[in-house]
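Structure, as structure tokens:
Omission of a single protein chain aside, the complex is shown with its protein chains in their original locations.
The block that comes next holds chain A.
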Amino acid sequence: MNYKIIIYGLACLMLSVTSCTKMTEEPYGLTNTGSFYKTAADAESAIIYAYSVLPEVGYYSRGYYIITELPTENLTQKGDAGPANFELDENRTTSNNSDLDNIWTYMYRGVARANAVINNVPGISSMPEAARNQVVGEGHFLRALHYFNFVRMFGEVPLRTETIADVSQIPMAKSPLKDIYDLIIADLKKAESMIGTNRISEGRANKVAAQALLAKVYLHMASSKASGSAGYNFVDNADALYAEAKNYATKVTSEQSTYAFSDKLRDIWDIEVYKKAAVSEHIFDAAVDRTGEVEGNFSKLPNMFLPADRPMSIPYDVADPSKGLINIGQGWGHFRTESAVYNNYAANDKRKTELIVSTYTNGATTYTLDINTSSRPFTRKFIDPLRVGDKHSTNSPVIRYSDILLILAEASGPTTEGYAAVNKVRARAGLGNLNPTLSLQAFRDAVVDERALELAFEGDRLFDLRRTNTMEKVLVQKYGKSITSGAYFFPIPQRELDTNPLMKP
């Protein structure tokens, strides 16, 4: 009898064993390529994921401003900031700079997400073509935006257009600037043709955004070539590209009604206005909201600018005290406004008087901020009076209408429309018209100077200096900063060099 037990036991054992030897794994709560990209809702979700990288900490909610503003005469950083900030501020970046590593990483995450949309969504046959084109077009827009940032920051980089499924795809060499620009322009033209004109919501690109970005891309190429900026020899004809820039800028300023010039400076930066108005200056923003759960859903960027001393109250409208005070709290005082940009504004420039906070109150006491101490006047472009703790709803503007107006001016040169565009921006700031008899070069220089004041702290200045080949002329000769390395292209992060075998210098 006992032997029967053994035999039965062993038989049962063998049965249960054979059923388990494969040990296949069934994941729980996880999505992957095999189960996704099947429906219209999946496509929508895929493009949302591609957008969602923009306001992350390493990208537009902090990193972008650290990288683009510290090297210029706009911002410096607090004394105990990390060494990477100092390297950027003092233009002596190395491949070990952690801030550059950060933005490199986030931008390539953006590329991977955009590629996932571009490569997978066209295969979703169950959705209407228009809707599919909208999503794929937005994917092209985002990929172009990331590569335009790459090419302006780092120059030649690996041009990834495939979705990575296996480590064997990882080694990839740098592409020449020309190839990168070809992809950017092709992507934006696809975006222009695929995306609708309708503005879906804040934080999403429509056709106008694609056109606006194209104008920016063409202007960058044209002026880089014209000024002899390093790396842009591949451009054949600067004037042809100025014409393209003008062409696309004009489409934005004259052929659409989803965005428009704001007459009041305050309104451009009032969250309640620019987020809710049917038409605003903000052509494309990285969108955030204070109800988000993590930084990246909300923004902490205002804390970077606001001094840390004490909670502050400022007038809602400097020009109209009857509108009362807003409590803007206190920040970390991480960024410090440099005296160069502060002093460049004319005393009556509203962009200084209305958009830079120089005094505040706390209780009954009024405090005046001194541009030469640690707590300095700061921009009020990024302020959320309804902040919840450290959570702010301040979007990070990527392209705004005034930028395109100034592109139109610069691309047009000292023509009637060129003067009209730049003077429109100056008039809003309470300034008179530009000298009407400027030479082409002097006019373009004046527009770039205007951009410096109009777009200060928005991440444009570094690229303007690079494309006009004036990093040394302006930063070193005019403002006494130093440049040791990374003037026109930042060094590629060491982590990439170490892990991508085809990137070895």
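Methods note: contacts are C-beta pairs under 8 Å (C-beta built on N, C-alpha and C of every residue); 3 or more make two chains touch, one makes a residue touch a chain; residues count from 1.
Rule of thumb we're sticking to: contacts and distances are computed from a predicted model.
Choosing from "Carbohydrate ABC transporter substrate-binding protein", "TonB-dependent receptor", "Octaheme c-type cytochrome (Tetrathionate reductase family)" or "Acyl carrier protein", the protein name stored in UniProt for the chain missing from the display reads "TonB-dependent receptor". Interface note: of A:157, A:226, A:301 or A:453, the residue touching the hidden chain in the full complex is A:157. Only one of A:202, A:267, A:445 or A:472 touches the chain withheld from this view, namely A:202. Across A:102, A:134, A:358 or A:402, the residue that sits in touch with the chain not pictured is A:102.
Contacts to the hidden chain, counted on chain A, fall at residues 2-3, 5-6, 9, 13, 16-17, 20-34, 36, 42, 44-58, 79-80, 82-83, 96, 101-102, 104-105, 108-109, 111-113, 116-117, 157-158, 160, 163-165, 167, 169-172, 200-204, 275, 287-289, 291-297, 309-311, 362-363, 365, 373-374, 388-391, 493, 495-496, 498-500, 503.
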